[in-house]
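Just passing along the structure, written as structure tokens.
Only one protein chain is missing from this complex, and each of the others stays in its spot.
Naming follows writing order (A, B and C), and every chain is counted from residue 1.
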Amino acid sequence: MTAVAPRLDTPDAPVSVPISTRLRRKPWKVAVVAVIVTAGLFWSLAPIYWMVTTSLKNPLEVTRLNPTLYPHALTGQNYGELFGQTLPFSSFLENSVVTSLVAAVIAVAISAFAGYSLSRGQWRLRGFTGQIILATRILPLVVLVGPLYLIFLKTHLLNTYYGLILGYTSFALPFGAWMMKGFIDAVPREIEEAARVDGYGRIGILFRVVLPLTLPGLFTTGAFVFMDAWNNLLYPLTLIDSLKMQTLPPGLLTSFTGQFKTDWGGMMAAACLTTIPLMAAFFAIQRYMVRGLTAGALAGQ
Amino acid sequence: MKPRRSPWFDWMVLPTIVILAFVIGYPIVRTFVLSTQNYKVLSGLPATGVGFSNYQQLYHDPVFWQSLRNTAVYTFGSVVVAVIIGLALALLTEHMAGPWRYIRTVLLTPWAVPLIVVAFLFRYMFDQDSGVVNALLRDLGLIHSNVHWLTSSTWAMPTVMLANIWTAVPFFFLVFTASLTSVPTDVVEAARVDRAGTWSMIGRIKLPYLLGPAMIAVLIMVINNFNDFAKIWAMTQGGPAYSTTTLVVYVYQLAFSSFNMGYASAIGVVWLLLLMIFAVFYVRLLQRASR
Amino acid sequence: MSSITLKGVEKHYGSTQVLFDCNLEIRDHEFMVIVGPSGSGKTTMLRIVAGLESVTGGEVYFGDRIVNNVDVGDRDVAMVFQNYGLYPHMSVYENMAFGLRRRKLPKPEIDRRVRDAAGMLGISEMLKRRPKQLSGGQRQRVALGRAIVRDPEVFLLDEPLSNLDAHLRVQMRAEILRVHRAVTATAVYVTHDQTEALTMGDRIVVMHEGRVQQVGPPEEPYDRPVNRFVAGFIGTPAMGFLECTLSREGDRAHVEGPGVRIELPPEAAAAVPLPGGSKVVAGVRPEHMDIVPAASVGQDVRSYVTGVVEVVEPLGSEQYVLVDVSGAKLTARTKRDSSIRPDQKVAFAVDGSVVHLFDTETEKAFL
Partner (left out) sequence: MLHPGSLNESKPTRGRTRRSISVLTVAGVLALLAAACGSSSPKSSNSGQGTTPSAQHPVTITFANWADAETATRPGIEATISQFEATHPGIKVVSQPISFTDIGHTLILRQQSGNPPDVAELSGNDTFAVAATGALAPLDSYLKSGVYNAKALSEGTYKGQVVALPWNSNPPGLWYNKTLMTQAGLDPNSPPATITQLMTDLATIKAKEPGVLPLGIDTTNRSFALAVDWPWMKTFGATPFSGSNATANTPQMQAFLGFMQTLAQKGYITANHKIGYYRPLAAQNKVAFVWDQPVLQGVVQSTNHETDAQFFANWGVTTLPTGPAGQASTVDEGHQLVIFNHSAQKKADWEFINWLASDPSAVTGYTIKYESSLPTLANPSPQIQSQINTPILQAFTNKILPTVIQLPYGPNFSSAYTPIMAGVQSAVTSSTSPASIAANIQSGLQNAFK
């Protein structure tokens, strides 16, 4: 592991040299930094601002050829329509939340087992197995989705939550197992040995000692799986037939660019609501994120 | 004497292997088989073995070569730009403390926007008629007629890449910010004692510490971009013409619009091999760099 | 009942062997210290006794029961780890109760034992704290407490004091001995610090390069080291070694070299089975060197070492004098004497009866 967990928003964040103690900062340097950082902030926030304001405009204002920089007639109409009778947005939301959450929980559980075995196991081919598992992450999903459709068909998993969850879980497992391996590698073996001396078996040690200590890792892995599942367009697009079972990405894609018109306002309102859960997941884990990423990837060497 | 290690401990990896074998292993085998067959679902005819003729057809298919090129441009172009922006922002915000540190959090927000939303958002902002980007550029006097961002062969790819870069920058920013905290303070202080200037401080002292994490981050991002479907599909569906058709889009179109499963699988196999070769080279590079 | 016997124990990790044919008997209730430099295999041996590692060859007995196939949790051992191995997510109380819960003891019994142990170690006030909130010494006590609540038959300690500062270390040594007397378990204590070994052990085992070098009461390896390694390892400052030539005159014998001449007592001369003119290595402990006027050398003082002072280390009432004797480095422990300065020529009287002689080839002691 080379990178340390970034602690971006905690008050006790380790800051190597506070601004005030840096000597000889030339004013023009400060100005250049300020300009670039401001540009960076604009770059990051402007699209989000546009998404939010668009969602509050009425349909005519949204498609104006000279866009307005802020909503002239503030309206909640777009949001109202999302939850009105006419659009199964709430079922998209429900489908996305259920499948992503369940996939996150299952994938974390299975990843934790795999990570423990890969981290502490002494079996032959352990390293090789680990690399194969990681390698499956680079396979192009779109190539596999055709045959996958055919087996899901045979196993009656099409158009079900189970099928989607299985798909998401498998997509998340390679990386999840490696992240968990990284987190478990960081638990001192001595603590585990202490538990062995105390008479606990592997499962007891895993559940009472190792997993409690890798709680941040479990959450990070879970959040990663959740984000991946939440973002996944391909699986629901191909493995789900009916609109009512559809998740947000394909749901949004097909219902706002439907046969009749492209409804930007409604799309942006849906986009805002789609973003909120992901933002929440994201800010909950961001400080552990890099540790998980680099731990997972680097531990493979 | 054999060690008494309980064998089940090693089986804990089994659920992972079983699931991957079912959801990924089997489809790979099936893809290889399909790639040697003529299987057009729409024809209603059963699949027939055709040996390597799908691969021959592929060799003469200009769209395949164009989508290969597009994939490379999209993948590597986005990554290079995103690395540069992410690195610059990480270096510039490194010493921000107090309330300024929230700037870092703000710079990360694009990552939390779902990919499909990013696609919609950029499609709307870069709409040639009602999009805000053209309006702003017009108001600033930079353009006189609307730029056809997503509807011209010239601009569609850069615009899609821009959306991709927007989502990728925070990732690199986070990786670099985190790695910068791992640069030992005493090394930085030693360099300051040696009166290292800003550039040599960055180039000679800090960048070496960022190299390892950066390479891993690049690998992750390259793989993600190779397989990126949501953004391109939602923004252009591969058009106009084939100007943003990457391999993912092409395979999806062949498999699920034309239902030409055999041909789609052949492309899939070639692509799989390309990714494998890339991954092997990259891992080698990574190991050499970390030594 | 809880004696421990190792018979021909060997341990390989892949192609590297870390333990070679180790035989050892640890008696019931004994406080046995395993000492050796790092990499000597002492920790591996302890972990084999604990059951954390399996053996590649040989047998481990608890009493007369072979325990090779008994996992650590079923061996009734308790262990204190070098870095304490405390569970960071549990309070002190939970840390100590964790092993008892596994053994399904009734709650009041667990509570009683934890409180007794905490009282014995003076950590009753911190039962609710997390390990992170404790100082090093306190963590050490918790680790000890966790081991003693178990009331185990065997008590294993793996360099438990190495993370403490010098002052605390001395204090904790006494503490551990007190606890050992109270719990009357067989204790195996691993350390690389020979002072700890000499002060704490009922008996000590000196390990080197995966082999048991010497086993015995603490004074034995000090007084009668079986080889040059043990001689050099036990005792601070370390014994100095001089390459000498043996001279025999009838039943009298002496060794000499450049700047060195030491007369041997008859028993010692008899113990060395070599003819005159043979090369031997003489070992001289710092405390057996007395400073004498250079003029007396060869006159009053028949056994002596002369050399050039390199460094003087004052230590309060005493000082160490590092002397170069024609290339060999010796340390002498003397009364404080400000007249001794670097680069000065000095002479020391050496008591021939406490000089150790070693075979140049095998490095074994002639005793």
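Following the convention adopted for this analysis, a residue touches a chain if its C-beta (ideal position, glycine included) is under 8 Å from a C-beta of that chain, and two chains touch if they have at least 3 such contacts.
On a predicted model such as this, the values are computed, not experimentally measured, just so you know.
Asks: Would you mind spotting which of C:L19, C:V35, C:V67 or C:I148 touches the chain that isn't drawn?
Replies: C:V67
Asks: What does the interface between chain B and the hidden chain look like in terms of residue numbers?
Replies: 4, 6-8, 11-12, 14-15, 18-19, 22, 40-44, 57, 60-63, 128-129, 145, 148, 150-154, 156, 236-243, 253, 256-260
Asks: Determine and list the chain A residues touching the chain excluded from the picture.
Replies: Answer for chain A: residues 59-60, 62-66, 81, 85-88, 106, 109-110, 113, 149, 153, 155-163, 165-166, 169, 201-203, 237, 241-244, 254-255, 257-263, 266 touch the chain left out.
Note that only the chains that are shown with their structure count from here on.
Asks: Give me the ID of the chain with the smallest distance between its Cα centroid and the all-protein Cα centroid.
Replies: A
Asks: Chain B to chain C: how many Å between their CA centres?
Replies: 59
Asks: In angstrom, rounded to a whole number, how far apart do the mean CA points of chain A and chain B lie?
Replies: Here the centre of chain B sits 15 Å away from the centre of chain A.
Asks: If you average the Cα atoms of chain A and of chain C to get two centres, how far apart are those centres in Å?
Replies: 55
Asks: Mind pulling the chain A residues that touch 2 or more other chains?
Replies: Residue numbers touching two or more other chains: none in chain A.
Asks: Note the residues in chain B that touch 2 or more other chains, in rising order.
Replies: Touching at least two other chains: 3, 5.
Asks: Provide the residue numbers of chain C that touch chain A in the complex, in ascending order.
Replies: Chain C residues touching chain A: 50, 52, 71-74, 77-79, 81-89, 98-99, 102-103, 146, 150.
Asks: If you look only at chain A, which of its residues touch chain C in the complex?
Replies: 188, 190-191, 193-201, 204, 208-209, 212-213
Asks: Taking the touch rule as given, give the residues of chain A at its contact with chain B in the complex, in rising order.
Replies: 2-9, 13-19, 22, 29, 33, 36-37, 40-41, 43-45, 47-48, 50-51, 54, 62-67, 69, 110-111, 113-114, 116-118, 120-123, 126, 129, 133, 135-148, 150-151, 166-167, 169-170, 173-174, 177, 202, 230-234, 238, 248-249, 252-253, 256, 264, 267-268, 271, 274-275, 278-279, 281-283, 286, 289-291, 293-294, 297-298, 301
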